[in-house]
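Note that this complex is displayed minus one protein chain, with the remaining chains in position.
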Amino acid sequence: MNSSLLQSIVDYVQSYLSSNQTPGVAGNWFWATVYVLLVFAGVSVGVICMNWLERKILAHMQVRLGPMRVGPHGLLQPIADALKLLLKEDIIPAEADALVFWIAPFIVDLAAFTVFIVVPFGPAHAVTDMNIGILFMLGVSSLSVLGIVTAGWASNSHYPLIGALRSSAQMVSYEVAMGLAVVSAIMMTSLSAEGGTLSMIGIVQRQQEQQVWFVFKFFPLGLVAFAIFAIAMIAETNRAPFDLPEAESELTAGFHTEYSGFRWSLFFLAEYAAMMAVSSIAVTLWLGGWLRPFPNALHGATWDLIFSFFPGLTFLFLGGLCFFNASRMPKHPFFKIQTMGLAAFGAVLGLIGLVLFVPGIRERVQDIFWFTAKVAAFMYLYIWYRGTFPRYRFDQLMKVGWKVLLPTGLALLILTAVVAMRTEVWAEVVVPMWLGFADLLRRIF
Amino acid sequence: MTDPKTLSPPSLETHVAARDETFLDTNELVINMGPQHPATHGVLRVILRLDGEKVLGLECVIGYLHRGVEKIAENRTYAMFNPYVDRMDYVAAVSNGLGYCEAVEKLLNVEAPPRAQYIRVILTELNRIASHQLWLGTHALDIGAITPLFYTFRDREEILKIFEKYCGARLTTHAFRIGGLQYEAYDGFEQDVKNFVKFVKPKIDEYEELLTTNRIWLERTKGVGVISGRDCIALGVTGPVLRASGVKWDIRKAQPYANYKNFDFEIPTGLNGDTYDRYLVRMVEMRQALRIIEQAVEGIPEGPIMAKVPKVIKPPVGEIYHSIEAPKGELGYFIVSDGSTQPYRVRVRPPSFVNLQALDLMCRGQLVADVIAVIGTLDIVLGEVDR
Amino acid sequence: MDAMLHISTLHYLVLGAALFLLGVIGVLTRRNVVIVLMSIELILNAVNLNLVALSRYWQGMPARLGGGAQALHGQVFAIFVITDAAAEAAVGLGILIAFFRNKETVNVDEVNLLKW
Amino acid sequence: MNPLVANPPVATPFFFYLLSGIMIIGGILVITRKNAVHSAIALITALLAQAGLYLMLYAPFVAGVQIILYAGGIMVLFLFVIMLISIERTMKERQFNKQWLVGIAAAAALGGLFISVYAKGKSLFPEGHPLYPEAQNTQAIGALLFDSRTGMYMFAFEIASLLLLVAIIGAVVMAKKRI
Partner (left out) sequence: MLFLDHIYLIPLLPAFGAAMMFFFGRRVQKATVSAVCVGVVVLAFIMACGAVLQYTTWADANHHQPYQKILYTWLGTETGHFNFLTKDGSQAVFQADAGFLLDPLSSIWLLFVTGVGMLIHIYSIGYMGHEGGYYRFFGYLNLFMFAMLTLVLANNYVLMFVGWEGVGLCSYLLIGFYFHRKSASDAANKAFIVNRIGDAGFILGMFFIAWYFGSLRYTNVIAAARSGHFQIGDPIITAATLLLFVGACGKSAQLPLYVWLPDAMEGPTPVSALIHAATMVTAGVYMVARSNALFLLAPTSMKTVAIVGALTAIFAASIGLVQNDIKRVLAYSTVSQLGYMFLALGVGAFAAGVFHVFTHSFFKALLFLGAGAVIHSMSGEQDMRNMGDLAHRIPITYRTMLVATLAIAGIPPFAGFFSKDEILWQAWTREGTAYHILWFIGYATALMTAFYMFRLIYLTFFGKPRMSHEVEHHIHECPHSMAVPLLILAVCSLSAGWLSWPPSLGGSARFEKFLDPVFAPEAQVLQEEGKAAQLAAGEREAEHTSPSEYLLMFLSVAAAGVGWFMARRSYENADKGFTEPIQAISPPVYNTLLNKYYVDEAYDYAFTGRRKIGDVRLGVMGLGEASSWFDANVVDGAVNAAGWITRLTATISKWWDTWIIDGVGVNGPAILARMLSYPARLFEWGLVQWYALVMTAGLVGFVFYYVYH
């Protein structure tokens, strides 16, 4: 390859990197395409990781080992699964509506992946920044209902139909509570000097500007809104304890009972992608998006430097973990390949970690790291819930949605609006109250 | 429409006819659950009539696992039939064997020696715990809690290990013989049992920690599948289901068999007769079983393990009904002897079969999801229902 | 050709008119009430398209004619029309369910009691 | 971002014709399909395409509302209802009513009129080129709706909310089996 061409590519990349605008906003088609591909690939890899992690974490919660056979510690299991699913026969039931049956999983996937267009991994790391970003996310993620409903209907069978009806009712119901929580967060953005915004990047910037994550803003209010959203998002993604549409013991597998093979794996993909998407919304709106922890308390160049080492350290730690486990593998020759594979995997992770210490990369990557780390925390929560909770009954689920979350959300919205209009009252009355309370606690302990 | 409180449900045909008259009502849905449904615990088939998600009535279709156990008995000698009873309630095989052996012993008018009695009680109570653990795991799984299943299976394994060490089998143990035991307790049996008791006590607390005060668990089980003590008695329902409805009836206390009257234990009863009460009753029963085991293992006497029983068992002409408190309820054997080596007739009164009758009554007006919970809480084993 | 490639407000209006006509045909000829209702949604959408397109056009007009950056009345109207459509769909489908429960059919020409 | 610099539209004719093609085809499918579910899916496609057209018209907020309300709300309602009623019988029957020819004739007449009107008034719509700051669209609509000074549609907004309330009650009353 010609060095001048290489040079020009590097220049181009650098010129882009210094532009500090999302490709969509900048109107840069090439980079937009690259970003779309990156996000798609990233989400897919994330889903694969989630698949493995969920099985392992759940297994360890339940005093068992989980996948151990395919690859060291079952690391290759997701790939094997994916292969199996792709190679399985694609069955379309004779009585099904073939066209709709065929389309439905694509609708769901489309909805689940499209939302990632506006997810801000960093101030410039998003495909585009729409000024209706959050509205777009909510709207598009709500489209997945269509896919589920059509999938259930097209199967022409009782269980999928009931599953689909349940699912759509559930998702539509919880969208309301979700929307109310989101609106209260958006109200908080309007307190900045620049005024309110719906843009995802804008929302994070407002949090930076106001020097507070919205989860801590107006102390109990932001937290309550976050809690409402956190509950609603689990219901929205049909996960335990709200996993009624796919309640195995009742409806076999819900709306995708009749699906198999590749088409089924599309639903699987969409479910995990949707989980990540709503977690991204929660992170963006309440947990400061890409902002690193304690930007106010621990500010300054030194702290920036220390925090910027985190991504590399994490990868190094993971690599170390791999090595440690490789050392604990049985010494039998039968395990030789697995041990080597694990060690190699650890080496790759460690190398990535080392690369992440390069200053230029380090600075560009840490936004993405923090964002991903926060989303990953949510993913862990999802798994944890699944291991802990029994399943709600349908009427109870509806009750929670309409009779608990919705009124709470409305009250919260009104309170937030009042407080946002009269911030001085908040500052003079409630904040001293909390401070006094904190002081009291300090004196007691 | 019939009154939902009446005990006999209308058959599906009459209902369909009634539906035609009120043709404006288009929402009724007849759904078939099983026999391959994961939550019917085997090959139970349930035909549900639904109004939306509300159950208007249901009908159980059974017989998919029928093996003719009772008929087989007529062509086997008394001793040869003993292993077959293990295959009925295969999660509580020891109890089945105890009931059968005691029935035949009663017919022969012999009594097992004390040492055999003690070991029998220990094994039976261990089996009760195992059965309840299996029930808890699957029931929780039906309601959507995955984790308890693995916890209970982990601990049930310890019981099965003791069984295996004692008689070589884990599930269908064939542990008892007519007149006593075949095997003397192995060396360290008592220590194993003591260790197990010590091991499992905190584990039961662990199950309860996961479920007893869990909000969702409470919402899913409280007020679900309520049945009154009156209805229980009318339907012949026994076991934890009956006790959870507030009727203090346990054959171990009411008509003591083996040597249960030597042990000090409580009979837990519920107040509301709902699924949650049944859960609590079974949890307490596990603890009480541990209490019995503790007492029994301390007091095992020395002595023979087999009473004097003729080589060829030929009971005198007559008939006998003997019942014991199996983990799922009253397990009774009715044996008619014509004086030959083979029973003239054996009739088993299986608790699961009788308890299953209550399903329709308990599910009316509930939601589909509750049907699952109620099937789980009835703790049926299809091997025993179909025999 | 240039007129075809240069997208003006008129293009949107023509598209709106075409959709409107499709909707009208659906309303006038289909028997299935559900599809009739969907055709009504088509009509409403055609109107919305016109409103937004004209709002866009009006922004290009000088401020003295009431145009300018803040002339978003068309879009506001479109939002109201969407609201209206939601209400209409809810009530229409409610009627449809009641209708189906009584007649076991969704054919609109089998409902002809309201006459004379 | 500098609000006064809007991005130059990219490949406008292409996207316009793509989207309007989807819309027209979707519309035709809506009124011709036997199966109401297919119609609904076609309609959803058309509506999403229309949302794209709104974006092209620099009306992102309306586009968002279109997606969230039309595609995510109203059409789900439609699908829900289609599933509640059984459509097998309807699918086997005649799809068009007796006066379909008259209807199409009337629509054609209307279409002819439209053509003549647009042909006549073609010169009325020279395309202006407002460099409109898209980023402020939502805020501007908000101001029109709610602002205490410029909010001239506040009353209409309240009326709309009342309308929705009435519609909710109406729908519940209609669809409830026994009142």
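Order of writing sets the chain letters: A, B, C and D. Residues in each chain are counted from 1.
The rule we apply is simple: contacts are C-beta pairs under 8 Å (C-beta built on N, C-alpha and C of every residue); 3 or more make two chains touch, one makes a residue touch a chain.
Every value quoted in this text rests on a predicted model; they were computed, and no experiment measured them.
The chain not shown here makes contact, within the complete complex, with C, D. Contact with the undisplayed chain is limited, among D:18, D:117 or D:169, to D:117.
Only one of the listed residues, D:97, D:136 or D:150, touches the absent chain: D:97.
Considering the full assembly, C:108 is the residue among C:15, C:46 or C:108 that touches the omitted chain. Mapped onto chain C, the footprint of the missing chain covers residues 24, 27-29, 36, 108-109, 111-116. Although one chain is not shown, part of chain D still touches it, namely residues 97, 99, 102-103, 106-107, 109-110, 113, 116-117, 120.
The definition used in the following text is that only the chains that are shown with their structure count from here on.
The interface holding more C-beta pairs in contact, when A-D is weighed against C-D, is C-D. For the pair chain B and chain D, the distance between mean C-alpha positions equals 62 Å. Centre-to-centre, using mean CA coordinates, chain A is 31 Å away from chain D.
Separating the CA-averaged centres of chain C and chain D is a span of 6 Å. With touch defined as above, residues shared between interfaces to two or more other chains in chain C number as follows: 100-101, 104.
Touching chain D in their complex are the following residues of chain C: 4-15, 17-26, 28-32, 34-35, 37-39, 41-42, 45, 48-49, 52-53, 55-57, 59-61, 69-70, 72-73, 75-76, 78-80, 82-91, 93-98, 100-101, 104-109.
Contacts from chain A toward chain B in the complex involve residues 58, 61-64, 158, 162, 240-241, 243-244, 247-250, 252, 386-396.
Against chain D, in their complex, chain A makes its touches with residues 21, 25, 27, 29, 97, 99-100, 103, 130-132, 135-136, 138-140, 142-143, 145-146, 149-150, 152-154, 161, 164-165, 168-169, 172, 175, 195-196, 198-199.
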